[in-house]
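The structure appears below as structure tokens.
Removed: one protein chain of the complex. Kept in place: all other protein chains.
Chain lettering (A and B) follows the sequence in which the chains are written, and residue indices restart at 1 in each chain.
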Amino acid sequence: MTQERDETTATPIAPETEGRTPLLEVRGLKKYFPVQQGFLRRTVGYVKAVDGVSFTVDPGETLGIVGESGCGKTTLGRCLLRLYKPTDGAIQLNLDEGSLDIMDLRGDEMKLFRRRAQIIFQDPFSSLNPRLSILDTVGEPLLVNNVARGRELEERVREVIVQVGLRVEHLRRFPHSFSGGQRQRIGIARALVVNPKIVVADEPVSALDVSIQAQILNLLERLQQEFHLTYLFVSHDMSVVRYICDRIAVMYAGKVVELGPKADLLAEPRHPYTELLLAAVPRTARGVRGQRTITPGEPPDPSNLPSGCVFRNRCRFAQDICAEQEPALQKVDDNHFASCHFADSLELEGIRADASGRS
Amino acid sequence: MHDHKGVARPLVEVKDLQVHFHLVEGVVRAVDGMNFEIHPGRTLGVIGESGSGKSVSAQSILGIVPSPPAKLVGGEILLNIEDQETGTVSSVDLTKLPKTGTEYRGIRGRDIGMIFQEPMTSFSPVHTIGNQIMESLLLHTDLDKKGARERAAALLGHVGIPNPHRNVDAYPHEFSGGMRQRAMIAMALACQPRLLIADEPTTALDVTIEAQILNLIQELQQELHMAILYISHDLAVVGGFADEIMVMYMGMVMEYASADDIFDDPKHPYTQALWRSIPRIDGPLEALVPITGNVPSPFAVQRGCPFYSRCPQRIAGVCDESRPPEVEVGPNHTARCFLYSEDHQAESGGATTNAADRNQSLAGEGGPERP
Partner (left out) sequence: MSLGDPAVRQSNLPGPDAPAETAVTFGGEEVDESIYYASQWQLIWWRFRRHRLAIVSVILLALIYILSMFSGFFSPYSPGQRFDQYQQAPPMRVRLFNDGRFIGPHYFGLERELDTETFRYEFVYDDSQVYPLRLFVRGEPYEFLGLFPTDIHFFGTPGEAPPPLLLFGADRLGRDIFSRTLNGGRISLSIGLIGVLLSFFLGVVLGGISGYFGGVVDEIVQRMVDFLISIPQLPLWMALSAALPRDWPVLRTYFAITIILSIVGWTSLARVVRGKLLSLREEDYALAAQAAGAGKRRIIFKHLLPGFTSHLIVSITLAVPGMILAETALSFIGLGIQPPAVSWGTLLQDAQDIVAIAHQPWQLIPAIFVIATVLLFNFIGDGLRDAADPYSEAS
């Protein structure tokens, strides 16, 4: 199966999984939003939010999707869950119950898919319906997918409520009586109540206070171990991704520009954009505190991308070829891929972690 | 109280500031006994979570706290402005000025500039960027319309906006988020203020743009010798940017020290706990130690320390009984904590700090521990 993939796509983006089937396979995924104008809504162009993304996710791992706002990371997550209908590409979810073709789900397949793939949202306030009690909110996936109802449903909700660190006495309360961190726990409970295999966590801690972020991150990690979950962790925050992810995919202007194991990618980035992204985060360690590199420029308009490499107008290594040819995502190391014409020759700076720990 | 060698008088002195919000649900002590000063050319960072009172303190200086419900209960905010020619210092207590009077209006925009988090809502969508910058120039300087327009274009160029002479006629929505924040800075600096108040100016921006904007602010600070009050929830950002840092929690200044001390030798249990709980780009990759529990309700009447219920080093019967004192724990370093007060040091055998409580069973995400 792995070999077959190697032949069909120019870039095998899977970690070397000898004989193992990945949980999720994404190939050439595209999502274009039409730009419409005028009375008859004529399409005058496209916003290429996700433009040809391929990767695989292994069961039990956490894949981080990082990038700046507008890079398509959220759209990608929503396409994978079929909240948006992708324009093109192939997505396959390999479950114990069999493989699902996400691009073409019918009837019972959709019901199964909704039970096995779930989402955690960024904003704990807008993602909970203020008119539904916790029981109704968390129980909804069970109800609409005909998993459980009545007493059985309540039992299951109680169970998961305790697992995410809330109290069962709160079951009939409404969202307005909870703090941001508690609401995020409710959102997590809603995602986990149907025993999903894969969870797309879309910036799950960005809207939370700093003192609450670690609570939620640790909760996510514990739940992952307990229920053997696979996470797709979408975030703009390199510091957070660094803690929770096993592999990281860096997105820029709708494309994955680098994909690799966390340690490799952070210590030795192979794409200039990854370097830029890492260098912009202020350092905290003694002696280098506050250091960050300032790079001019802004991400391109996704409805009007530059020719060739999408990053070339901000890239300090850009050559003529970068404007002429679009670089493919190519293997640069074990499990490490980058889409840069000079990925093999550039000397890029990564992060030197404070190995000794804090004093 | 915070001694700065060789510096005559601070630009801003805030003494025992207390701002309360009177809401139907009760009284919120948004700012509770705040002391600080900012010297020209220096940057004071204010760190705190939502509801810590960090924004209210900045709004108090600007005199734009919504009142009602807010009420200034006590304290003073002195603005000491040196006349360049005579060298004499005139001192105004901002709390005594009528908030909507001409005198305050003259100070806002001329002596104090401000940048906010969301530049889109700070600009009026129906006027051009240039017009909005010119408005401040026409109000506070004796430039005529033509001169003000020239000046506005120059300012836009100065903050790194391309084609300033064309973009002076652009509307806010035509700019990207980073460009709008630059324009906002141009507007705030139009009259070369002595104090710049920046309230989470980069929170809505991407990290690469944030780096650009902060760098710009620092360059302009050196050029204009401004004092900056920088408010943020992001410790790493403030750490690299500020000279002194004030850590706030529920209206109280928990710790006040130089940025180096706050980072390398935090004294207050809250600061220490924050450090253990935040993910850092270059921190050790061990599990984060979260601060347990939630921020208490702002309406809850706190007799003792507001951090009591979440504090790993709390002393029952002491910390929950009375307000913690502001203790001088080092040169230019204060912490509002009983651990360092004379009376309790004797009893507890000195203030042991982070090494000991590291081992505490705080691991986990704060939810119930499972076997």
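Basically, contacts are C-beta pairs under 8 Å (C-beta built on N, C-alpha and C of every residue); 3 or more make two chains touch, one makes a residue touch a chain.
This is a predicted model, so every value here is computed, not measured.
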Of A:114, A:158, A:289 or A:331, the residue in touch with the unshown chain: A:114
Touching the absent chain when the full complex is considered, from A:22, A:86 or A:181: A:181
Residue of B:277, B:313 or B:334 in touch with the missing chain, whole complex considered: B:313
Selected residue (touches chain absent from view) among A:167, A:228 or A:316: A:167
Residues belonging to subunit A that touch the chain removed from view: 39-41, 78, 81, 83, 110-111, 114-115, 118-119, 121-123, 126-131, 133, 140-141, 144-145, 165-167, 170, 172-174, 176-177, 179, 181-182, 187, 190, 215
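Throughout what follows, only the chains that are shown with their structure count from here on.
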Geometric centre distance via CA averages, subunit B-subunit A, whole Å: 33
Subunit B - residues contacting subunit A, complex: 49-50, 176, 178, 206-212, 215, 233-237, 239-241, 259-260, 263-264, 273-275, 277-292, 294-295, 310, 363-368, 370
Residue ranges of subunit A in contact with subunit B within the complex: 68-69, 162, 164-165, 179, 181-182, 185, 209-222, 226, 236-240, 242-243, 276-278, 280-286, 288-296, 298-299, 351-359
